[in-house]
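What you see is the complex with one protein chain gone and the rest in place.
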């Protein structure tokens, strides 16, 4: 068994890690921290964890709901860091120094460029030296580098949906490097702190756009889509750089992100337009061996991903306008956060990526 | 008082007309029809209408909840037709012949071109001669022609949001004639018949795109945006026709449409980019005298329009990409249907357009 | 016109008063206060109020969205006080001293007994002398005393539903003075301040009971049901006092309260059980002249009351157990707060109680 800790377990991503680790066959949770709840048992903070050990069922390692929350994490093989940015980097530094491998769910190690980080997060990067070490944690793109890494930067939820949705098209060079990503998100993405913007009576029966001046997932989307284009042999360049408009919307549901992506199709080698069938088989091939990515032939629903690590992708050609449309959806707390973190941890230890991750969504 | 009838009152648009007419100072509802409920009283079909006359309050003309539903409408000055397309046209023909003026809430008289209608609605137009007579019922565009008309074609809900959001930009020629409209709609837009796609357990906690092969509001959006461009002195032409991608999404709420519109900004006369301030004042001027259109300086919420006839529009420039972004939102059953129908009817009779229409949204 | 002010307009009840006053034919809003928003215009705090005057429509007095919020209210004929308890009493004192009539939406003047107030609200009553002057603002019970009063104590939302649902049975002496009230409430009743308990992600897809140790609406329910029993000639007494279990539940919706009330039926004069028909006609008679109370013959839905001042009541006999069941529902922000406040204000000035109050619910 590999011992793991969760740093800042009282966040929604920390809580989701608890749920997923409760049924993981190889990881055992031995330490949890949270500054606001030091000294409390897990089931005091999260009464839904109240449960008895699975007496007599030796096949499953269960979560211990009596685990006491501490201020500093105990020594474990692996740590999941669920702190806000900046605080996360400081924690990661300490953990790595003592030899703990880390999956960091914050934004601190996602961008390779410390200057870009400073521009978007408005403070100097606390550990720029680690930016080279950190691997951007999309297994579908970087599984070789994740295996054996010491630090994995778990991607943003919107970024995951957008990257998985657009990487195949940019890698294949079938679209112009100019995309619009219109994303719809459930409210849990805003975290566990109550605010006017997450107050039930105001969010219910409402939809609105936000972060119109620029959402912080934009630079990581740009970085990774450029990398995908380069990897596919269709690099973007200075004269025609990648140009992305990304607008998130808050919709009245708890979980789920659906990204609707729009781009101009290039012509194929014979100068004619790509068809939906061609695009779909290109996508299907790109994700042929992926256990969690499902290229489908009908518009997907976020509900198909609820509480699972699945991502559904639907590419099609709008024949009227010759635009490529890609709809990509996932559960922001699973494939968009805690599930992807466990997928990364599995890969990091050479375990099957699917270990401990639910294959089937909760529906309805 | 002007006597009015509602044809097919058992639809959601019919019901919403009832609610609005209940407080209208000049229209009196004297006839309601619905094939499936002939012989029933209004309050048998809609128990929420159970109410007593406002005894002693002579200022308000109340709805009579005891009005009996008939198969054919009685003779009235004005009729609101809430039938599905094709059936609507047949009803409109009869009504006009007997001298009743009509606001038709179906799609039958929205398109000027019978061939286009046939292409999208898959049947021959039942009354093509009327297509010239009918006025497209956006008061903000056609109030002069609506006043005194005999037949007003009430626009589609998505079309209203899109047209009001994009007309100023196209009229001013500040964008390329190539737009993407990503719309999010509540479920009431799908009507009152239960279907798997409107089943609570499946729609709740879900978002999905639909009508990807082409939604029927697309041709009326195209027709009206072309007209707006022409009216503004910036006609689109054969070499650079109007090119629209329009993707609606179903989100888990009852009322509301939010359209997020994307377009490439042209350069201004000096060859520099338009600013948000310039675009906003252009929009503010375009709608300067409109009682229901509010150009705002923050991203609007559909909840600001709940149960009211308001439409909020937020134009801004995405400075990173020089795209124009316009967010337009309204209540699909009010400004997107019944409210706009009453606004049209008010204008048709030379009444103030605001008569009987609630100015303030229900919030929260 | 009667000039009115709203004290603490930034609460949900204050906002709902704005919506309703916008279409009131006799009240004109001339002053609004809110400590946290002094100096701001109404439409800065509530962007949904953005609107233009109804140019040309002289029939409707519209709300002025440009009204500036002040710290102290200007002199008006009437004030609606939307402050929390204790603060409300202090404000009411000042208002009454300067000759302004008051409808107080707080709990400060609902209980006749200052000791009981202290027991439940945990502080000494700030103005006990006014407790005799204040009239409990249920027009259906006290309209004679409300007309001409200087201070009306607007009832609690749960209390309104419970009192209207049970008063007829207690007045008629058909039930034992021992009732269970199981109430279900939307989240807006918890007010506008974000808390963990009103955080969208936690309230959505959840139901729970709260205030199990005793909800503050219990003493006013007891006071008023005792009064109803006494008024009906069936007073409760020391040997068999009124005994009420009242359990509120929070359910995932914004507006609405549904109270399910259970009581043991007494036998009728001939020693036999009351029937549903008898109970229903007793209720129908009790509310025969009430414009807002609808005794119905099928289980009502809160949605039938959405945004309207209606209260639907469904009494029936559970023949298996000879229990009386009464289901009573209303919109907690309208008949449960702002709507009832306006109804009281109408009565206070001898206007028709229905003035300015929407007769028809927003549905769906």
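Things worth noting here:
A, B and C label the chains in the order they appear, each numbered from 1.
Following the convention adopted for this analysis, a contact is a pair of C-beta atoms (placed from the backbone, for glycine too) under 8 Å apart; a residue touches a chain by one contact, two chains touch by 3 or more.
All of these numbers come straight from a predicted model, not from anything done at the bench.
Counted over the whole complex, the shown chains touched by the missing one are A, B, C. Here one chain is not drawn; of C:166, C:316, C:342 or C:357, the residue touching it is C:316.
When the omitted chain is restored, the residue from A:133, A:267, A:281 or A:298 that touches it is A:298. Across the interface with the omitted chain, chain B contributes residues 12, 186-188, 190, 192, 194-196, 198-201, 203-205, 252-254. Not every partner is drawn; the one left out touches chain A at residues 12, 15, 18-19, 22-23, 25, 46-52, 54-57, 59-60, 62-63, 188, 204-205, 254-255, 289-291, 294, 296, 298, 300-301, 303-308, 310, 312, 352, 354-355, 358-364.
Touch with the hidden chain on the side of chain C covers residues 178, 180, 182, 184, 186, 201-202, 204-210, 212, 214, 243-245, 247, 249, 251-256, 258, 260, 262, 299-303, 306, 316, 318, 320-321, 323, 325, 327, 329, 364.
Heads up, the rule we're going with is that only the chains that are shown with their structure count from here on.
For chain C, the chain with the farthest CA centroid is A.
Relative to the centroid of every protein C-alpha atom shown, the closest chain centre, again from C-alpha atoms, is found for B.
Measuring from the averaged C-alpha position of chain A to that of chain B gives a distance of 39 Å.
Mean C-alpha position of chain A lies 47 Å from that of chain C. With centres taken as mean Cα positions, chain C sits 36 Å from chain B.
Residues of chain C in contact with at least two other chains: 12, 188, 204-205, 254.
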